[in-house]
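The complex appears here without one of its protein chains, the remainder shown in place.
We just call them A, B and C in the order they show up, numbering each chain from 1.
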Amino acid sequence: MDFFTIVQLGDASVRMAIPLLLACLAGLFSERAGIFDIGLEGKMLAAAFVSAAVSYTSGSVWVGLLAGIGISVVLAIIHGIASITFKGNQLISGVAINFFAAGLTVVIAQGWFAQGGRTPSLPQDARFNGLDFPGALSRMRDKMQASPGMQFYSEFVSGHSILVYLGLLAVPLSWWILYRTRFGLRLRAVGEAPEAVDTAGISVVRLRFSAVIICGILCGIAGAYLSTAVQAGFTKDMTANRGFIALAALIFAKWRPWYALGACLLFGLFFAIDIRFSNIQLQVIWIMVLLLGCAAALTTYAVRREKIDVIVLGGLSAVLAAVAFTAWFATASAEGISILAALWETVKVPSQLIQSLPYLFVVIVLAGFVGKAIPPRAGGQPYVKER
Amino acid sequence: MSDISPAIELIGISKAFGPVQANKDISIRVMPGTIHGIIGENGAGKSTLMSILYGFYKADAGEIFIAGQKTQIPDSQAAIAAGIGMVFQHFKLVQNFSVLENVVLGAEDGALLRPSLAKARKQLKSLAKEYELHVDPDAIIEDLGVGMQQRVEILKALYRQADILILDEPTGVLTPPEADQLFRILGRLKAEGKTIILITHKLREIMDITDTVSVMRRGEMDSTVKTSETTPADLAERMVGRKVLLRVDKTPAKPKDVVLEVRDLNITDEKGVHRLKGVSFNVRAGEILGIAGVSGNGQSELLEVLGGYEKATGDILVNGVPLDLTGAHSDGQSRRAHGIAHVPEDRQNEGLIMDFSAWENTAFGYHHDPEYQRNALLMDNAAILRDAQGKMDRFDVRPANPLLSAKNFSGGNQQKIVVAREIERDPDLLLVGQPTRGVDIGAIEFIHQQIVALRDAGKAILLVSVELDEIMGLSDRIAVMFDGKIMGERLPENTNEKELGLLMAGVTDGESA
Amino acid sequence: MDKMPKWADVALVPVVSLIIAALISAIVFVAVGQNPWEALKLMAYGAVGTSDFLGYTLFYATNFIFTGLAVAVAFHASLFNIGGEGQVLLGGLGAAIVVLFVPWPHWTLALIAGATAAAVFGALWVAIPAYLQARRGSHIVITTIMFNFMASGVLIYMLSGPLKPDGNMQIATAIFPEASHLPSLNDIAGVFGSDLFGRSPVNISILIALLACVAVWALIWHTRLGYQIRALGRSESAAKYAGISAVNITMIALLISGGLAGMMAVNNTMGINTPQLVDNAAGGAGFIGIAVALMGRNHPVGIIIAALLFGALYQGGAELSAATSIPVQIVVVIQALVIMFTGALDEMVRSPIEKLFIRFGRSRVAGE
Partner (left out) sequence: DGHASTPAIIYDLGGKFDKSFNESAFNGAQRWAEENEAEFAEFEITSDAQREQAIRRFAEDGNSPIVMAGFSWATALEASAPDYPDTDFVVIDVSWIDLPNVRAIGFKEQEGSYLVGMMAATASETGVVSFVGGMDIPLIRRFACGYAQGAMAANPDATVISNMTGTTPAAWNDPVKGSELTLAQISQGSDVVFAAAGGTGVGVLQTAADEGILSIGVDANQNYLHPGQVLTSMLKRVDTVVYDSFSNDGDLEAGIFILGVENGAVGYSLDEFNAELVSDEMKAAVDAASAEMVAGTLVVHDYMSDETCPALEF
């Protein structure tokens, strides 16, 4: 893998990471204030549609961005009304918002543009285009000849849309707000102990609403980024579960801004890999080593624990082992070669597996095998004074 | 004296929680520079009233006057502005914040944090000197003991320049020495002309430090008297509306052979803190062993181990049979199989399922019991219902309607349901935690009688309570726990509150002698 | 006294919520330039207008009964199984495998085997999230969503690889052997010379769905397991005191839930006119199950009613989109509104009603 490929991989990772990062920070503000929000996905999707639609009709992408943020904030406020004002179940409210956005974007897109639930493609000047830094090469073909430093500068540093740089800027900004301002202190407090905030004479409701509104704004930017910077227009379900992956990244990041950046870049890398190397070849022997290794690890973990662990993890190990051996023997019979020779055969890793990698990793993250994460104490429960 | 206007005057305060009338048309006046006590049964409405004064709850009706001025207190902000500070029964601290951050929270000077924190740090130093309220400003709350946490709460109030300070059952969580220290501080505050309202269940404290005392009963204000003009007995009578029999009448115990034997029990929680440190004791058939101690000294953990939902090391033998303390059989089911019944400390979160109806709750924990099964597959709900009706009648639960869900019964009646369920299993060993917390006197008497009756039926009973007089009244032997250890055993007839109080504070005989 | 009578809780509140949801849907119709009344009539016709339409309504309702029950069982343990979609797909895989590779002599056997396999696969697919929730507290909602994606990955791999008939371009298995085809209700009605259900695929698995309802009802309210599930769902601390193992009950409840979801495959894979497993077999039923369970107050009877309603909505919506320019996604919007109002905004509807009852109750007590 030559240097330029690596640079490109990094470049693609960043591009894929930004919507995750924005959504992740959105979730961070909301959850730090004690409001769980699995509606990130829906807010992004709605924003993606509205900003594309408005950019197209108004011709100005900035107007589009504002409109996208607007709709996202509206949904955020609905979530707030459900979970703060009416003390409803935050998960259910989030799910509802996701469906609402998924359905309504298509219905309205069809109603307005009659193009099968998508917006028309945006003209060049109704999009966020890459900013070319002074002296940076813009064309892929020029970059390929350029010097490594130049490649890094032109491909990795320069050439992203302004939203990418905004997104990266949002990280230190969020950190500063959370840990260096009065608002941040109160926000963190209300997620841990709303009654303490309340008795300190601060309105829990107002604090939490401002948190979900910030969440809405960030989701709005994330959505607009997808439809007006990455893409030229809205297509149905274009957020493709980024909202949920952002939530996992948030847990992985232990609800901290800088960690969030790291987590999102990691997930971005997964997407980049899926896109760049959709057919990865692997020697059977390595597949065996990997799968059997996991199986062994799981079993050793399980045996020292309770029956349930042995059953579940043992079963899982068995499945993994079974897969490994089927892969092995299948190649052998397919190539019509000896079992041993088959070990050295290279086979294509199913693209479905590679596409599933981010999701798989999310599960591993949530399983806490990569560090235990303690969510804000009051997270997920409404603040109820009187029953 | 009527020319100086009262520091606080509440007129006609009423507050209902859904169906519950917590406060009914309450009026009270508190003079400046005095310590005013409020007493009353659990659930009488004391905390509610004070929470209204502090703006935590909104009153349905009534007026508030601060220093003679009619004052609206829609929220705590307004209360703080009016110079009111409150230390709640359950502290309102952010567990993973530093002391400093907790003090500053809500009283910041500007949008940026740093200056506020610096200022608060200075302030705390001087307050600490002034009132000997020393706390490390950078300590994280969850690492502090309850006593320290209470100091932080007081500091919060003082930092906000409160000159009216409300303390809701401050000594419930304190050892006697800590309590004395607190009262010294209160004395000093009073001397400075601050007004203090003190809610407590302990008549001794009322008599010691208050100037006036108000008695609440069933959400209403019974009376307000000068402390100097009343006696504990008089107050107790006002509190519950009739003569209180201070002692439970019971015949001396006739202990038989050992039923429960606990040897060298140890618990270390996930934080690595030692909750139980080599606890050993035994309980004989036909006797009540009372475990006294300030809450949070390991009694709860002890009950949880015996009840089978906390793991521990050491040995527990019931009728000579060792119990599984760590493995698959260390759960409530197998404990019940060993003839252990358990009235848990927290009925609302453990003993009952509030959303279940009373009849479902009477099978709770015994749902595997053959008598409740119709066949291998199905439960016999009709049988459970019949059984529940019987229990509720025998224990005179009001209303005696098994179809009501548990949350609709009052504290005392909820407790009766639990006690009925556990006692009527006719267990060899009964574990009882805080049997009368949040229960009115009528229910208390009844429940105490049931416990004694079970003892007389030759059963072993382990009683855990933070109420010293309950321990003194019921127990045949008393063990005192402090910091996860048994400090010593006494016989009720030859000990007294003072001695027990010292043990509860960790002062062993040697030192006291 | 309870705050309000039971009937108000189980009937009045959901109905009011539903009405509000309907009103807002009407606004949506207006927004996309449709006369809501016309749309409603079109949908109603599309749902029950002809014997075919009626049949399709029942066919979809069958799906939703299974997924609704799945969500409900988990809800009783206060677990939110949002992974129905994936469990349905895996259930389909299980059914397809046993039906394709075993030559069943008669459809009854195929039905039993297929249903079992579907349930087992569905349950296994939720086993890992369940285990992670029970033992490591990993949030079941997010893990099951992730497993939905992986499920479609697995399915696509199987359908485009091992299970793909040669030269077939569609991502689907071969059509199941004739002997394993389930009789459609129309065939059954045909025996009595009726053509009640037209050529719709509604088939005897609707009876299985109804059986499942009875089974779940018995399980939840008449067995020790159900008792423990509900106890755990209402109060984890109390369950602990009673010696109910949170880990085991969480696992079992979710496995049952996954199994029920998986069994939907019997209807939408084995039951359709050309029985085969296609790539998007679930078609959103897993999610609609959430709305169905919430609306049905997690009670089988309520779930049947809600499932019929959503079946009608789904089928009517399809007809609506065929007759007008409104895309079928309108159904998703309505679904979202139902979830919002019967679920998250329940309190908004409930508390005013409760207040009425309390006031009414007070005055009555005073009267006595």
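Heads up, the rule we're going with is that a residue touches a chain if its C-beta (ideal position, glycine included) is under 8 Å from a C-beta of that chain, and two chains touch if they have at least 3 such contacts.
Since this is a predicted model, take the numbers as computed values, not measurements.
Within the full complex, the chain left out of the display contacts the shown chains A, C. Interface note for the absent chain: among C:A318, C:V333 or C:M348, the touching residue is C:A318.
Of the listed residues A:A232, A:L250 or A:A302, the one in contact with the hidden chain in the full complex is A:A232. Only one of the listed residues, C:Y56, C:F197 or C:F287, touches the absent chain: C:Y56. For subunit A, the residues touching the absent chain in the complete assembly are 4-5, 8, 12, 114-118, 121, 139-141, 144, 226, 230-233, 235-236, 238, 240, 272, 275-276, 278, 351-352, 355.
Subunit C residues in contact with the hidden partner, per the touch definition given at the top, are 52, 56, 152, 156-157, 160, 167, 169-172, 175, 199, 201, 268, 272-274, 276, 278-281, 283-284, 318, 321-322, 327-329.
Quick note on the criterion: only the chains that are shown with their structure count from here on.
Remark: subunit A and subunit C have CA centroids separated by 28 Å (rounded to whole angstrom).
Between the CA-based centres of subunit A and subunit B the separation comes to 47 Å, rounded to the whole angstrom. Multi-chain contact residues of subunit C, defined as those touching 2 or more other chains: none present. Within subunit B, residues 18 each touch two or more of the remaining chains.
Against subunit A, the residues of subunit B that register as touching in their complex are 17-18, 54-57, 75-80, 86, 88, 92-97, 101-102, 104-108, 110-114, 116, 156, 328.
Looking at the complex, you find that subunit A touches subunit B at residues 179-186, 188-189, 192-193, 195-203, 306-307, 377, 385-387.
By the touch criterion given at the top, residues 1-3, 218, 221-224, 227-228, 230-231, 234-235, 237-238, 240-245, 358 of subunit C touch subunit B in their complex.
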